[in-house]
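A single protein chain has been removed from this complex, and every other one stays in its place.
Note that the chains take the letters A, B and C in the order they are written out, and that residue 1 is the start of every chain.
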Amino acid sequence: MIIVFKPKISKRDETSVLREIRKLGYKPHIMRGVARTVVGAIGDELKNKSLEALATQFPEAVESVMPIQKRFKLVSRQAHPANSTVNIRGGIVLGGKKFHVMAGPCSVESEKQLLKTAEAVKNAGATILRGGAFKPRTSPYEFQGPGEKGLKLLAKARKETGLAVITELLSETHAEMVAEYADIIQIGARNSQNFQLLIAAAKTGKPILLKRGLSMKIEEWLLAGEYVLANENPNLMFCERGIRTFETYTRNILDLGAIPIIKQESHCPIVIDPSQGAGRADLVFAMCKGAVAMGADALLIEVHPNPAEAWSDGAQQVTLEQFAKLMQELRPLILAAGRV
Amino acid sequence: MIIVFKPKISKRDETSVLREIRKLGYKPHIMRGVARTVVGAIGDELKNKSLEALATQFPEAVESVMPIQKRFKLVSRQAHPANSTVNIRGGIVLGGKKFHVMAGPCSVESEKQLLKTAEAVKNAGATILRGGAFKPRTSPYEFQGPGEKGLKLLAKARKETGLAVITELLSETHAEMVAEYADIIQIGARNSQNFQLLIAAAKTGKPILLKRGLSMKIEEWLLAGEYVLANENPNLMFCERGIRTFETYTRNILDLGAIPIIKQESHCPIVIDPSQGAGRADLVFAMCKGAVAMGADALLIEVHPNPAEAWSDGAQQVTLEQFAKLMQELRPLILAAGRV
Amino acid sequence: MIIVFKPKISKRDETSVLREIRKLGYKPHIMRGVARTVVGAIGDELKNKSLEALATQFPEAVESVMPIQKRFKLVSRQAHPANSTVNIRGGIVLGGKKFHVMAGPCSVESEKQLLKTAEAVKNAGATILRGGAFKPRTSPYEFQGPGEKGLKLLAKARKETGLAVITELLSETHAEMVAEYADIIQIGARNSQNFQLLIAAAKTGKPILLKRGLSMKIEEWLLAGEYVLANENPNLMFCERGIRTFETYTRNILDLGAIPIIKQESHCPIVIDPSQGAGRADLVFAMCKGAVAMGADALLIEVHPNPAEAWSDGAQQVTLEQFAKLMQELRPLILAAGRV
Partner (left out) sequence: MIIVFKPKISKRDETSVLREIRKLGYKPHIMRGVARTVVGAIGDELKNKSLEALATQFPEAVESVMPIQKRFKLVSRQAHPANSTVNIRGGIVLGGKKFHVMAGPCSVESEKQLLKTAEAVKNAGATILRGGAFKPRTSPYEFQGPGEKGLKLLAKARKETGLAVITELLSETHAEMVAEYADIIQIGARNSQNFQLLIAAAKTGKPILLKRGLSMKIEEWLLAGEYVLANENPNLMFCERGIRTFETYTRNILDLGAIPIIKQESHCPIVIDPSQGAGRADLVFAMCKGAVAMGADALLIEVHPNPAEAWSDGAQQVTLEQFAKLMQELRPLILAAGRV
């Protein structure tokens, strides 16, 4: 920790602050500069208490307190310099040379809707089927998903197509049930700091796809991921899905800059969800192209046979035909990005 | 719903859109204006599917789709024109003429720390004791709270002082346990759209204090509250605790404008948490004064006998002496605001 | 500046960074901690070049670079520990014990509209008349203000009522003209970092009211104010008018927390504009009460004889009757806040 003193403080104040620093387990190291005196508090910030209260407890003496250690460990690039890969099932490996596309409807609605979509996205080149069985809805009066019935349909679609399955976990009490059917457990943006859910998901041992919260800082996202790895589950993928800003033209702003940043800070794969990110099907194409070019490991795309009549989020789902066209347009970019 | 057509669309496109509107359960009503043709889709937006997908499904024809109904019902001022009041325990009624202060440490740390604080805040005029037994922490390596042991200490402090007790619920699986000890169940900002937790909390029948999420719109907050009332628990209080913005001077921006807005839209009481809101003890005084003057029903303030050595969030906790002084300074403003 | 090294860097990298630090005019002081080595670069940050490029120029060696000096000087509380006061005209002093209210229409529309409003706000207790002669409008097709004709009307209203006059300056080329008529020159939110305009305004010698930009950090606001004081004009007032966030219920979020923060960091008066802040007349009352209770020095309120027919921003203007009522309701709070 670095403690910056105010310009002219009394000897007595200085002594009090230094005493408190020692009491909290750090060794103070004083540097007298031109405009400010600065104290380096030597000690492990992750083991000792924070010194940040000094600024408010000694308001006459302390101007600011700055931590210097990064707070995440296991997810960090330092802990694991090579890219890590996640084995989903049957040879599907995320984070390696092969670029993957996860696609499917926002909500599982019916057997017909799901199987038709699964078949189509598979033919277009997707390897993983998405579909919500439990849906977190802003209003209690909106469709909350088909529940376990939806999970069974996903399993059936997997059996028929060979696609792996990703679906969202909403409740700690469903962790085992969802893990029974899913190949990847998705933690949604609204639950990205629901640490109890993260722990329950991690303990199933299944690969976890962790979406970024609506106003989650990169550091907080990495720390939420740390909850997964610290609970002995190394199979973590980060998924950017758009952040909340002042802009109202689209529902969210897809932060594609998160791709190089996650690659720099962490060894875990990064997935982009352009459907949530834009909230508008007509922007999905360009978003996908940007994501591929910038080094994403996979895409998560909402696809529906008839979006206008979807039971949830119709505005952001692309049709089966649009999806097939998109996959073709992505091909040259996937190659140009050095992926297959 | 209002559907705005693009300026020059073909008759055929118009017919297709109108057919889809009817198919989705609405009766279209056409208005031809000077610059745009607009369709009013007559039907209950809360019962029918959304028409928002029309804009992306008919991109050549539809410019925008605007819902007109408010999505919340039970929490709305319309549903209950008078202010509602919440009975906490033993004559403590929130939302009435009496202004209440909830105060106590961020985390329950020890019997001595808690009882000393409880005694002091009671003497200064608080009626409700706060204290975290389960703490949601950004990092898995930070202190996660004392758990049930903390709940027992809160119950002991209640017995000794007569203060009511508020504490946070983090996990669906703890709902019954927390309800056994607490007089008010707090749902924290990070769980404000953890709908499963909201439902579990509501079902205990205990009064619920629902904090606003870090980037939660007013409408989303009201809808999260709707999850409580829709699960047959009318004892809901909203709590503003600061929103996330671009500003880095303070951790959050306390949105005091939420007070008149919640009062206008809803009948439920509104509580202000200036400690989380500012993240800095030195700003708490002014924030409390503003909240009282603007019509808040209660304050939720973090108080600690020795904030510099607190196990969590020391920078935002005020000392026992500061709290007593604050309560005195608030007195004339409480009276000027027409409260007692 | 504090330079934090990455965990395991080569001796050679360390030497290169230290050499560069010296080359840029600082003396490096090394602290070897438990988890990180940190360098304190001793030297005046305001005179030397920034070291912030080190992190990107030595990406293998440097983790982060943190400035420690505050960048503002003349506006700082340190430079002038007492509150400064601004003499507007004829005994109107802002920043002292007397609380002031500036009120008037968004735009000057006609002699009748302006004089009627001026008379009414004076009778209700305002001391300063506001009114836009030059209006910055988002669209080129909206009413841009009456120009110099409006300034003349403001001067006439001053003569008839004795109120001082505040009006906005939009263009460097109008600085002298506006200064001829106005007692206070307002710099609007959209021009808050138009430094050429700030300099031109400062040079007129007139008191300056500097609105906060829509997404301006406190530090940037203070630095924009520094442009005024550094151009030899000590008569600066800061004006909070709402910041831009994700919330769409109101046009802006009025950041009342800026009051104690500006009071802490600066000696200059702080004014609150609740009309722009809320964008809705029905919220203005509560906002004004909060501002008074939290220690603002003045309010800037939009008042119009018939807001529904105003030529600009009708939704946020209060009527003459509402304004008179508001002034009465503020009275006890002004006294409770220790003002007159």
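Please note the rule applied: a residue touches a chain if its C-beta (ideal position, glycine included) is under 8 Å from a C-beta of that chain, and two chains touch if they have at least 3 such contacts.
A quick note: this is a predicted structure, and the numbers were derived from the prediction, not measured.
Tell me which of A:L254, A:V271, A:A310 or A:L326 is the one touching the absent chain.
A:L254
Pick out which of C:A35, C:A155, C:M177 or C:A315 touches the chain that's been left out of the picture.
From the options C:A35, C:A155, C:M177 or C:A315, the contact with the absent chain belongs to C:A315.
Please identify which residue in C:K6, C:R77, C:K98 or C:R137 touches the non-displayed chain.
For the chain that is not drawn, the touching residue is C:R137.
Could you tell which one of B:S50, B:T167, B:S215 or B:N233 touches the chain left off the display?
Of the candidates B:S50, B:T167, B:S215 or B:N233, B:S215 is in touch with the missing chain.
From the list A:L51, A:I92 or A:M287, which touches the chain that is not on show?
Residue touching the absent chain, from the options given: A:M287.
Which residues does subunit A use to touch the chain missing from this display?
So the residues of subunit A touching the unseen chain are 215, 217-219, 243, 245-250, 253-257, 259-261, 264, 277-278, 282-283, 285-287, 289-295, 332-333, 336-337.
If the hidden chain were put back, which residues of subunit B would touch it?
2, 4, 7, 29, 31, 33-36, 38, 40, 42-46, 63-64, 66, 68-70, 78, 215, 244-246, 248
Mind listing the subunit C residues that contact the chain we can't see here?
These residues touch the chain not displayed: 20, 23-24, 46, 49-50, 52-57, 59, 71-73, 136-141, 170-173, 190-191, 193-197, 214-215, 220, 223-224, 226-227, 230-231, 244, 280-282, 307-311, 314-317.
We adopt the following convention: only the chains that are shown with their structure count from here on.
I'd like the Å distance between the centres of subunit A and subunit C, where a centre is the mean of that chain's Cα atoms.
37
Calculate how many whole Å lie between the centre of subunit B and the centre of subunit C, each centre taken as the average of the chain's C-alpha atoms.
The mean C-alpha positions of subunit B and subunit C differ by 30 Å.
Need the CA-centroid distance for the pair subunit A / subunit B, whole Å please.
25
Of all the residues in subunit B, which ones touch at least 2 other chains?
215, 282
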